[in-house]
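All remarks here apply to the structure that follows.
In this view, the complex is presented without one of its protein chains, the others remaining in place.
Order of writing sets the chain letters: A and B. Residues in each chain are counted from 1.
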Amino acid sequence: MAKPSMLHTNGTRIPIDLSKHVIPRGEVYIIDDRCKECSLCVEFCPKDILEMSERYNKKGYKLPQMIDSRADECIACSFCEDICPELAIYVEEEVAV
Amino acid sequence: MTKPVLTGKHFLYGNHACAEGALAAGCTFFGGYPITPSSEIAERMARRLPEIGGIFLQMEDEIASITAILGASATGAKVMTATSGPGLSLMLEGIGLGIMEELPCVIVNVQRGGPSTGLPTLVGQQDMMQARWGSHGDYAIIAYSPFSPQECFDLMITAFNAAEKYRTPVIFLSDEVIGHMHERVDIPDKAEINSQLISRPMFNGNGAEYLPFLPNENLVPEFAPPGAGHAIRMTGLTHDDAGKTEVNSQRQEILVPRLKEKIERHVEDITLFEEFHVDDAETVVITYGITARCAKGVIGDLRKENIKIGMLRLISIWPFPDYLIKDLMTRVKNIIVPEINLGQIVREIQRCATDDVQITPINYAGGSLPGYEDLYTKIKEKCNDH
Partner (left out) sequence: MTTKAQTNGKKLKHPIDKYIRKDSYPNIWCPGCGIGIALQAFIKGVNIAEIEWNKVVVVSGIGCTGRVHMYLNTDCYHTTHGRPIPFAIGLKLMRPDLKVVVFSGDGDLFAIGGNHFIHAARRNMPIHVIAINNFNYGMTGGQGGPTTPTKAKSTTTPLGNYEHPFNIPSLAASCGATYVSRWTTMDIRRLKFSIAESLQKDGFTCVEVISPCPVSYGKTNQIGDVCDEMTYYMEAEELKPPNWFTYEASNPDDISLGLKTKIPVGKFVDIDKKNFFDMYQEIYSDHHTKGRASLPTKTMETEG
């Protein structure tokens, strides 16, 4: 369920059926061995939920990861998935219970 | 005219006979570019192919022509193009692609005087070596040389068969005189021709298992068309049996010798020749194409003077039949090689010779046929010398 803090409060109109909408939540997966540390996913995630980790893959490239404190804010937009040249990151939309 | 096979007796241009031979062999695509003296082949195909449900397309240049016919061949079709020397020079890279991707096609070269623009409307036999060595890299090729419009018809069927059987480009070395000569051409029944036609070996198994370049016992891979779920990979880069690029010397050592061996191992199967008074000959004229027509008359007349001379006419030129020439040279020590070039096939013959064999080239730079008097004098002189 969308948290009030995520909504714009600068005068943007709020839909009256907002409570009926569920903002999707996503889980990001990294296929380690394909990543080449281009960092496009980290740079362009619209919700800034990714960061570079300290983990390396076999080729010595640093891998991205979801930021611990922001993991819940992934909205499964799949921008990271689409922008990755290596097919090394993908998103699965979590189904709300 | 709606039949691919025009059974019957005809009075045909060599170039038109060539086109009819291709249609009889099952050709369904011609992609080409006009060039004298081969344009009549394109023009005939432009008219005939749509009649039989095939496609003719004039491409924007010769490079597009050779590449388009390879693309069409990749679907399984029997394909050809026709050109002359300058066009063949442009097609050489494409021929290399056809060799690497093992795509059958027939390329007719109606030879003219060269080099460069040369003598566009006049005869030459100057691309014989180019057919073998023109493209870069190591490879072998099949090439034929007709000497009459009838042979233009028959030999095109042979050329298509060889292309399919060995999955290779085949070069058809005609020339301007043969191309423009009108002679009788007998075209047999369709059934008779069809019984001789060969198609490339086809893959019959499960889609997932298909390896586009896995050679069979003849060193030829089985073919599968696109659109059938095989996820075919074809590339001009050195590759493995699956078509996967593998750029290293180990893979090169496997692939490239196989491509060459694929042709050269079968030299006896491919070789075609004609012998004229060779049995008891002390001198043999080895020649091909239109020059053989000129030489034949001379030899006939020399025989009437009781000179023991014969002619070996090469019908297939490549792979060069070393075995045939070497065998001849065990019996005949005086060889004469007239060509309308400055010495090309003679070099192959010299390569086969032992020290006791005398080989005399008779060369013409191009533009006209060897004159009877000239050829007669030069050949007779060599018979007397010996």
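Quick note on the criterion: a residue touches a chain if its C-beta (ideal position, glycine included) is under 8 Å from a C-beta of that chain, and two chains touch if they have at least 3 such contacts.
Note that this is a predicted model, so its numbers are computed, not measured.
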Which listed residue (B:M234, B:V256, B:L272 or B:L369) would be found touching the missing chain in the intact complex?
B:M234
Write down which of B:T36, B:S89, B:S199 or B:Q350 is the residue touching the left-out chain.
B:S199
Given that one chain is not shown, which residue among B:T117, B:Q196, B:T245 or B:T377 touches it?
B:T245
Interface with the undisplayed chain - residues on chain A
27-31, 33-34, 36-40, 43-44, 53, 55, 59, 61, 65-66, 68, 71, 79, 81-88, 90
In the complete complex, which positions of chain B touch the hidden chain?
26, 28-29, 31, 50-51, 53, 55, 57, 59-61, 63-65, 67-79, 93-94, 96-97, 101, 199-200, 202-203, 206-208, 223-237, 244-245
